[in-house]
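A single protein chain has been removed from this complex, and every other one stays in its place.
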Amino acid sequence: MLTPIVIDGLSDAALLFLVAVGLTMVFGVLRVVNIAHGSFFALGAYAAITLGLWAGALGLSQALSYGALVLSALLVAALFGPLTERLCLRATYGRGEIAQMLVTFGIFLILDDVQKLVFGVQERQNDAPLSLLGVCNLGGIVYPVYQIALVGLAVVVAFSLRWFLRGTRAGKLVLSVVHDAEMARFSGIDTAKVSVAAFTFGVFLAALGGSLASPITGAAPGMSAEATILAFAVAAIGGLGRVEGAGLAALIVGLGRAFAVYYAPAFDRATPYLVMFAVLLFRPQGLLGVVETRRL
Amino acid sequence: MKGPRALLWVCLAAAAVAVALASPWASFILTVALAKGLAALGVALLLRAGLMSLGHALFYAAGGYGAAYLARWLGVTDLLLLLGAGFLSATVLGLFTGAVLVRYRAIFFAMLNLAASMVFFSLVTKLYNLTGGSDGMPLPVPTMFGLKPGQGLFYLTLACVFVCAGGLRRYLDSAMGQGLGAIATNEIRLEYLGISVNGLLFVNYAISAGLGGLGGALAAIAIGHVTPELFFWTTSAQLLLGAALGGAGSVAGPFAGMLLLEGVRTAASQYAPLLWEMAMGLCALAVALFVPQGLSGIVDLPQQWKRAVQ
Partner (left out) sequence: MLKLEALRVKIAGLEVLRGVCFEVPDQAVVALVGRNGAGKTTTLRAIMGLVAPEAGRILLDGQDLAAIAPHRRAHCGVGYAPENRQLVPEFTAEDNVLLPCLAMGLGRQETRRRLELVYAVVPELAALRKRRAAGLSGGQGKIVALARALAAGTRLVLLDEPFEGLAPALAASYAAALHRLRRATPAVAMLVTESSPALLASVADLVLYVERGAIGREPAASKRS
């Protein structure tokens, strides 16, 4: 009984981490709670499915659909990242949460309709990446290999991100902006440039999450809203701005949801928010969040 | 100051009545818009104290479900009783949540409210036998003292708007209401003066929850149906958008914001059914980027110019 729960929980956690990691990173750098995050997640999913189906229709090798997963995330990031940051977000820096929330909610609403116009209102699915890898048998239950591989992929994303932030010049600059934008500025960092780059990277992560999830979840209207709220929950539980926190929170929520499905099915949907409520009540800054010290 | 504002209100009301008389369809749209305006007013009340709630839909939905349950369990169809049930259930819920949540500020307050509303959303969706699940519950055609109300619901909504707006104006002008603004600017100074900030916020939270419930109940009765979507975060975000669009600075702002939003939504769904969200999104961007004070800020612009000239 335990094995399938844990496997379900882990693969759910992988998806949750992929949904949330971009949101938490963008908050860390820009201090913007990006309601439009889920829109980029959904766009990534739609783009991956569309590209994959095109590749299939053109008779190209099926293996190309894996390339399409990454390519679509890059496309979404390049198309929307710089534009959104420059035109909309920049005007809200330092203006408080309400302005940010209005702007990102506005973008969310606009992109919702863009999705419907471009991709229609039917559910879309490309299971080539899923079927290509086949299935495996774990503890007597058959899983698509892709679903198991996704856990590995999430871990790879987590560690690459860690390596990027800790081990590269760009990453170190981003981290120092995350920690203290003012200090970054007087140390010679062009924080405006870092903001565009980081937001675009955050959009990339969001879209990548969507594209990697798309073979399993498909894409349909309403996906953005669902992704945004789950990302909020996971990011807030882990501590906004904390990548490791998002990983930990995804594990807790994923496993919690899997247990709920088996033992208390009425509560499976509520699990993320119950955990979120409980954690924030006692630790408003999240599990791994640090208390901000405000300068006077 | 008093004169022009009262005149503005009278003009607005007259315009609303005129439009409503023209067609029942228009009166329905206006009823829903004003009902949502009441809930947005609750959101604006929190904004005044510097608190942003991302979960106010909880009370809006609780108002609707409260009314629906009264009808479902006791077969009540009387408009005033349904309204009372909605208002009470939201207020009681607000007293409980408020007691816990007013200790938190800024993004933490927003997130906790969001979490609370999403817990309800998820449970209401799942507990089919108790709540009708994602199908929701119907509300009966209401009666007023045993009669068919016709346009009565619209007039009742209008009356609620006037009573609430007037009462709130009084409240905001009182020492307590003035304290709210002080919380947003300098909470610590208020504590030094021996004022319990959390106590003040608690009262404020309860009032804003009650407004949400009243609005939710009115809207639910007008629509004749409640669904879990009422609890969803996008509803909260729309209420917040309405409040910000109208401007949290004045009591009329949230109503103006919601009327505009519902107007845009109605127009868009008439002429471009796939684009109403985009239209609303553009409204949100326009307000955030170009009119940070909201519509009531625009109303105040001539006064500012006058002052600038003097």
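So that you can tell them apart, the chains are marked A and B in the order they are listed, and the count of residues begins at 1 in each.
Basically, contacts are C-beta pairs under 8 Å (C-beta built on N, C-alpha and C of every residue); 3 or more make two chains touch, one makes a residue touch a chain.
Computed from a predicted model, the values in this text were never measured in an experiment.
Novice: What are the shown chains in contact with the chain that isn't displayed?
Specialist: A
Novice: For the full complex, which residue in A:21, A:184, A:230 or A:258 touches the chain that was left out?
Specialist: Residue touching the chain left out of view: A:184.
Novice: On chain A, where is the contact patch with the chain that was removed from view?
Specialist: Given the touch definition above, chain A has residues 166, 169, 172-173, 175-176, 179-180, 182-191, 290, 295 touching the missing chain.
Here is the rule we use: only the chains that are shown with their structure count from here on.
Novice: Per the centroid of Cα atoms for each chain, what is the distance between chain A and chain B, given in Å?
Specialist: Chain centres of chain A and chain B, defined by C-alpha means, are spaced 32 Å apart.
Novice: Which bits of chain B are touching chain A when the two form their complex?
Specialist: Result: residues 47, 52, 54, 100, 104, 106-108, 110-112, 114-116, 118-119, 121-123, 125-127, 232-234, 237, 240-241, 244, 274-278, 280-285, 287-289, 292 of chain B touch chain A.
Novice: For a test of understanding, state which residues of chain A touch chain B in their complex under the given definition.
Specialist: Going through chain A, the ones touching chain B are 33, 35, 88, 91-92, 95, 97-99, 101-103, 105-114, 116-117, 225, 228-229, 232-233, 236, 240, 265-270, 272-274, 276-277, 280-281, 284-285.
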